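Here the structure comes first, spelled out in structure tokens, and everything after it is commentary.
Note that one protein chain is taken out, while the other chains of the complex remain in position.
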């Protein structure tokens, strides 16, 4: 299911509804994106007071439906949810929620990761940050392109490089 | 923070409390494990009526604290939460919740994935499933060992193999 | 043809949406961009850096060589930053 809305959402209630009555679900992975009070990843930590998300309504719904369908085609999912807000949001407020439910945790986690990576570069949203220097449009960044690109080629990952020290 | 309890928990409220007032958080990744009504991954889908989680109380808390500390040492996390239930649970009920909050989504998602993988093999819990044939202890499976093993060697993954068709 | 502008394309062009009637020779997105740039002022500035022009025709994300025709809805915007 996808939703595009100005209003906030209740993560716990959304998850309840997503899983309700489906006892084939063994794991649910959720990602919630929040407005940070520092700008960008590489801009020297400039404080932001708020962020306004602009989008292209006629296209947004189509794009989210396509992204969700792609996840369902790639992983064995029992249920999926994408909620994306638009409008003016302040630090600490929720921007986006994606949730994926599956019999198996790997499928749920990978599909959740995929959804948020693809939303970053394939959903028609643009972010205007309010900073002490005025409004600044958030630039797309190379790391997001790279993250989205990981899911473009090859087969579903069975293993992934270890992360340890 | 870690908690070991018989009682259920409210995922939405836990996430609120985890992030409250910390505007450096840009993303929160959550995994919730639920009791499935089918047994195991490889047992031919035998129906289960309930599952009883036994644990080793004096060791459980220590083990969860160590696992959480490991995640915090490996990734730049603003907040982490592990809640693990014990006792008798029925299909659809929550078993476990892990949540990781970070400025950046990659850190949150990878750390969440790590936590649930390590809980599977390093937290002293054992599951007794009630089936039509009587009680059956859930075997540890090779896939879980492999999943946990991915995080043992090497450095934190900057990229991971694509998953596409 | 209906033209839409988002984010700083809207700010630079000075318009959120407009009806336009480019000449018949404008048969692709790239030719439409050239024609819009020729209007000068904000348009020239908006379309100055080809590397950050993204376009959707009838709400589908397309490349610069995609065909356009009268009646199409064509939207211009910078790289998307969803999520």
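Per-chain numbering from 1; labels A, B and C assigned in written order.
Heads up, the rule we're going with is that a contact is a pair of C-beta atoms (placed from the backbone, for glycine too) under 8 Å apart; a residue touches a chain by one contact, two chains touch by 3 or more.
Just so it is clear, the model here is predicted, and its values are computed rather than measured.
Colleague: Wait, the hidden chain, what does it touch out of the ones we have here?
Modeller: Across all of the complex, the chain we cannot see touches B.
Colleague: Touch as defined at the start, partner being the missing chain; which of B:20, B:54 or B:90 qualifies?
Modeller: Touching the chain that is not displayed is residue B:54.
Colleague: Would you mind spotting which of B:74, B:120 or B:150 touches the chain that isn't drawn?
Modeller: In the complete complex, the chain left out is touched by residue B:120.
Colleague: What residues on subunit B make contact with the chain left out of this view?
Modeller: 33, 54-56, 58-59, 62-63, 84, 95-96, 116, 119-128, 137-140, 144
Methods note: only the chains that are shown with their structure count from here on.
Colleague: Need the CA-centroid distance for the pair subunit B / subunit C, whole Å please.
Modeller: Here the centre of subunit C sits 47 Å away from the centre of subunit B.
Colleague: Distance from the CA centroid of subunit A to that of subunit C, rounded to the nearest Å?
Modeller: Chain centroid spacing, subunit A to subunit C, equals 27 Å.
Colleague: Centroid of subunit A to centroid of subunit B, CA atoms only: how many Å?
Modeller: About 21 Å separates the centre of subunit A from that of subunit B.
Colleague: In subunit C, what residues contact two or more other chains?
Modeller: Residues 83.
Colleague: Residues of subunit B touching 2+ other chains?
Modeller: Counting only residues that touch two or more other chains, subunit B contributes 105.
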